[in-house]
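The next block holds one structure in the form of structure tokens; read it before the comments.
Left out: one protein chain. Kept in place: all the others.
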């Protein structure tokens, strides 16, 4: 299904049914792709900074403070992606109704559970 | 708190760089520096992978799963650093006693609180 | 379950108080009220057990293990309520469309953020 979605993407045929997943995820965070990329690049920089702090024997507590900052930044990206997902992929599936809606809701709830527990 | 640590340090081989930070962190994670660096490099790779997933319009939920994995990996690094810190910097301060011990314990507790809430 | 809940609503007398809120919560966790009440009663028992452990000078680490268990149980209740809320209140608002849908999604995302950070 996922592979199929990627194939669809090459030709950008208007999707239906199963292909909808691609369209839905496209409708999700796509409008904010540049911002998400920029935020992830900053987080990548924070993680490189952590490697530097280790290399430079920085004080444990200062390193832990930076790890917490990077963790919060990752969680904030996750919350943004999740919000876009609910507002687009899930909302669309619910509007269409049927078992796909239940599946999308179940899937979103499982993702929220992973976030809460990570 | 630092004063005592610096005094202790005089009696030991002088490290390069910020002596106080080095001396404290030296007692902590130094023996595992290579492993921490390797783990942080893997996390950096995970964060670059997330940028790729965004660029390739991957499905929101799959991206969220990877964000959770990177978050857990960061928290696991933090728990390792914290454990080393308790076993070395804090243990040493407690063995030396005095206000430095209370300060180290207060500082470690604050770092744990940031971890729990991040 | 969803169908039944909707059927119930047709045949039901409009509730007192803030009807919208009631109707919304009715679509949410109502079908599982007894189960949520039972789970919360168990958590209440866990918290009373913690008071007993303190009174009996139980070992700190054993108390912490019980606190973590109660915390996880509370989070699991929250995830269930959230899932019901997405499947009913939010889904209904999205189906109705308009600004109410955006508001419900914004509100749910804020609740998820509180969960992730608590």
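Order of writing sets the labels: A, B and C. Residues in every chain begin at 1.
Just so we're on the same page, a residue touches a chain if its C-beta (ideal position, glycine included) is under 8 Å from a C-beta of that chain, and two chains touch if they have at least 3 such contacts.
All values reported here derive from a predicted model rather than from experimental measurement.
Colleague: Touching the hidden chain in the full complex, which residues of chain C are there? Just list them.
Modeller: 15, 18, 21-22, 24-26, 28-30, 33, 36-37, 40-41, 43-44, 47-48, 50-51, 54-55, 57-61, 63-65, 67-72, 74-75, 77-78, 81-82, 84-85, 89, 107-108, 111, 114-115, 118
Colleague: On chain B, where is the contact patch with the chain that was removed from view?
Modeller: Chain B touches the chain not shown through residues 75, 78-79, 82-83, 86-87, 90-91, 94-95, 101-102, 105-106, 108-109, 112-113, 115-117.
In the analysis below, only the chains that are shown with their structure count from here on.
Colleague: Taking each chain's centre as its mean C-alpha position, how far apart are chain A and chain B in Å?
Modeller: Centres of chain A and chain B (C-alpha means) sit 26 Å apart.
Colleague: Of all residues in chain A, which are in touch with two or more distinct other chains?
Modeller: Chain A, residues with two or more chain partners: 75, 78, 82, 108, 115.
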